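Working notes, structure below.
Only one protein chain is missing from this complex, and each of the others stays in its spot.
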Amino acid sequence: MTAYIGKRLLAAIPVILGLSIIVFLVMKLIPGDPAQALLGSYATPDNVERINRALGLDRSWPEQYVIWIGNLLQGDFGRSYILNRPVIDEVLDRFSATLILAGASLLICSVLGILAGIVSAVRQFGWTDRIVTFFVLIGISMPAFFLGLVLILLFAVQWRLLPASGMYAVYGGGDLPDLLRHLILPAGTLAIVATGVVARLTRAAMLEVLRQDFIRTARAKGLSENAVIYRHAFRAALVSIIPVIGIQTGFVLGGAVYIETVFQWPGLGQMLVKAVSTRDLLLVQGGVLVAATLYVLVNLLADVAQAMLDPRLKA
Amino acid sequence: MTDMTLSAPEPRKRRSNWQLLMANRLAAAGLFLFGFIVILAVLAPVLPLPNPDITDQPNRLLPPFADGHLLGTDHLGRDILSRLIWGTQVSLIVGVSATALAAIFGSLIGLVAGYARGATDSVLMRFVDMLMAFPYILLAIAIVAALGPGLLNALYAIAIVNIPFFARNIRGVTVSIRNREFVDAARLSGKSHPAILFTEVLPNVLPVIVITMSTTVGWMILETAGLSFLGLGAQPPTSDLGSMLGQARAQLFTAPHASIIPGIMIFVLVMCINLLGDGIRDVLDPRLRSGALDRPMPITKIDRKTKPAATLEDAPALVVDNLSTGFDDGKAITPAVRDISFRLGKGECLGLIGESGSGKSVTALSLMGLVASPPGVITAGGVYVGGREVLSLREQELIGLRGGRVAYVFQDPLTTLHPLFRVGEQIAEAILVHESVGKSEAHRRAVELMETVGIRDARSRASAYPHELSGGQRQRIGIAMALANDPDIIIADEPTTALDVTVQARILELLQNLRRERGLALLLITHDFGVVAQVCDRVAVMKNGEIVEQGETGAVLRDPQHDYTKRLIACVPELGEGQAFLDRVRPLFVEART
Partner (left out) sequence: MSDNAVEMRDLVKTFGGGRSLFGRRASEVHAVKGISLDLQRGETLGIVGESGSGKSTLARMLVGLEAPTSGTMQIDGKPWAELAATGSRAFGRTIQYVFQDPVASLNPRKTIGEILDVPLRLLCGYDAGKRASRKKELVDAVQMPLDTLERFPHEFSGGQAQRIAIARALAAEARILVLDEPVSALDVSVQAQVLLLLQQLRDDLGLSYLFISHDLAVVESISDRVAVMYLGEVVEIGPAARLFAAPQHDYTKALIASAPRLTSPDIA
């Protein structure tokens, strides 16, 4: 197992390098003078000169990349001229907020999605299945940013049950219950789409497995229906559900961009949207790289979990 | 299992895809609603609508049903209905174009990677993996950040981030089609690689491309609307549904209708596209159409007009009395097995032989209610185990007999053993279901059983997974599992068909010995007369779901009575017969040629 984890970790390195290359190339898409674009209205000749030197913009692309990645490895993601602070500081400040939001939604969507998927597969074509299918359809068709607004209107404005925005109350908040109260709406909204996707794929995976020959063997052994479904079928279905949850992490991290904007959640997503509209490109770059690296690591975890379940994958 | 799939009912007249789609009420509803929205959007220039961009400050934020503004006005006094229809047009165009771009480039990458394999495949797919390694929308945001906000840039960004999705899906299908023999055959017919890719492979991949497009177009509309909502997509004065919602958000508390109307529009649009997409997927995916993904019930559906006697006096180990099983396609039940009757005594071996589609496997599975249902239905007859009719038992009682008094050995042990459990565990589980013994005791007995079936070094092999064993060893595990509770009857369904002859000989020998030592009643299902001759005391010959002849093995082989049996036996080449075989069978087929 450790050998397998080591192998996967090694394999993640080229992926992260590839990510950085893509981000680097995307920044090369910038039309016009990059230093000018990076600095926007802060493009004094002095600053342009500094950026050109720091990024080596007068050199060839591969050289520029090496300089850039060297800086990144030393924790130097450049400087946000708009916020007037190092990119890395801003990104790390916001990272934990996003982590809390995304983590909570991921938890909700995995648990609810898997449960709903199993129930709807087991009761295929029954009422439970229809109800789940109906909600799944709503979930995957609902724009999260719109749902967020509707929930704010209902829960915060109409019924005044939950706070509409922010992570903590402005006055006298800051403890865990306060955080949870603020978390319910954004995490719930963010989880809805992902829950739909997980439920749908769990249902499909369960139905696929239930038709396999080894399920017939389990039945021929005399196992009870519960053992057949929850021990034999679910175990096999889980192998294909886990990577789906890994991929959902990506959707949740991406969806956080909308949710954080709607709910004023002080995370990376909100930061990115502001940075894009102010064209604070270095900040965008830093935020995207950090989020992508996190995503790669989560998928690595999913891979390892999958290999622990399925011995055929370790070979 | 082959005869099951072959004899599964095939609709006589296949309905066209369009009819199938319309038969799905939800999909049809989605299609009509979507069609209505599209028509509205297309007709926007000719509909009697106010100019969507004319501002009218005094009449700002009018509520719905205001005079001259059916859906009210927004914060600049623009007519919401007019903006909604024009915005829908923009959203549709952008979403559909993004889908088309992603589909074309993604499919092309997938096709080439899957067909070329090797280095091309690695390079292309590593690139795709990199793109996929970004959390979905963040890469789009980075691209928009670099290119600058704007509708066209948002379109490119969304298309690019969806390319990997298409590429992966299409590559997977292409690889499986590329390995099909007709691709090699086309090569030998003189086709070049590009010709094969586009004229042989592509037509088979096309349904998957269509399915992928129809299930992602809704998603793409959502995402472009999302970017516009954030202010990164459509820029004023152009507006799509997303930017309408984004601009109205500031007045959420004072004029919620300005936000809610475009939001609902996005939702309805995406929902009907998704309904339609699911409908298209169901029509094009042959597995969904054939019901191959229906959840099988714990016990085959039993629907008999008359219930047979509950017990039978002086019955041998197994009596099957006029058993009939069919497949229900929702309209009618197509019989697969009709009026099967046979008896099997303790220590006896009966061979059930037939060609594919003869219903021999369905018979075997019917005995313990293991025919997958839907679509299987047992329509008549009775099965007596030890004189007791088992199909009349309560579900729990019948399940209790499975693996207890009646055990099964199946055809391909690689697919019939659970791939994720150790083989020792799987045998021990069979014991634990029927007996209340401790786990370690069950494990000890599992190892013992493995030794009984001739697995060397059983203690350490018990912790192996099925894929780590050879085919012969796996089948031995299957047999050990069947023996776990000292059954009276073993039903072996083509137990050696997946094995090489030398391995087959050893497995058959093992079954013979066990039968003699333990006095087992063995029902052996096979298509091979050689196997029957070697193992069975009696044989029953099946054709089209019926037993046409049964009797003592030697007698049937020497002097078959039924024409079908005669012909079948005559067609078996005998080792040592050489080319005389073909001269012998030639007369049999002479009349068939005319």
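Observations on the structure shown:
Chains here go by letter, A and B, matching the order in which they are written, and residues are numbered from 1 within each.
The definition used in the following text is that a residue touches a chain if its C-beta (ideal position, glycine included) is under 8 Å from a C-beta of that chain, and two chains touch if they have at least 3 such contacts.
As the structure is a computational prediction, the values presented were derived from the model and not from experiment.
Partners of the chain left out, restricted to shown chains and counted across the full complex, are B.
Contact with the chain not shown here comes from a single listed residue; of B:D303, B:E517, B:D559 or B:E577, that residue is B:E577.
Only one of B:E200, B:D240 or B:E348 touches the chain withheld from this view, namely B:E200. Contact residues of subunit B toward the unshown chain are 180-182, 184-192, 200, 203-204, 355-356, 500-502, 504-505, 508, 527-531, 533-534, 553-554, 557, 567-569, 571-579, 581-582, 585-586, 588-589, 592-593.
The rule is short, and it goes like this: only the chains that are shown with their structure count from here on.
Note on chain placement: the centre of subunit A and the centre of subunit B lie 30 Å apart, centres being C-alpha means. Those residues of subunit A that touch subunit B in the complex are listed here as 14-16, 18-19, 21-23, 26-31, 121-122, 124, 137-138, 140-146, 149-150, 152-153, 157, 204, 206-208, 210-225, 227-228, 232, 235-236, 239, 249-251, 253-255, 257-258, 261-262, 272-273, 275-277, 279, 281, 284-285, 287-288, 291-292, 295-296, 299, 309-312. Across the complex, subunit B meets subunit A through its residues 1, 126-127, 129-131, 133-139, 141-149, 218-219, 222, 225-226, 229-232, 242, 245, 249, 252-253, 256, 259-260, 263-264, 266-267, 270-271, 274-275, 292-296, 298, 365, 368, 370, 372, 399-404, 407-408, 410, 412, 415-421, 429-430, 433-434, 465, 467-468, 478, 481, 484.
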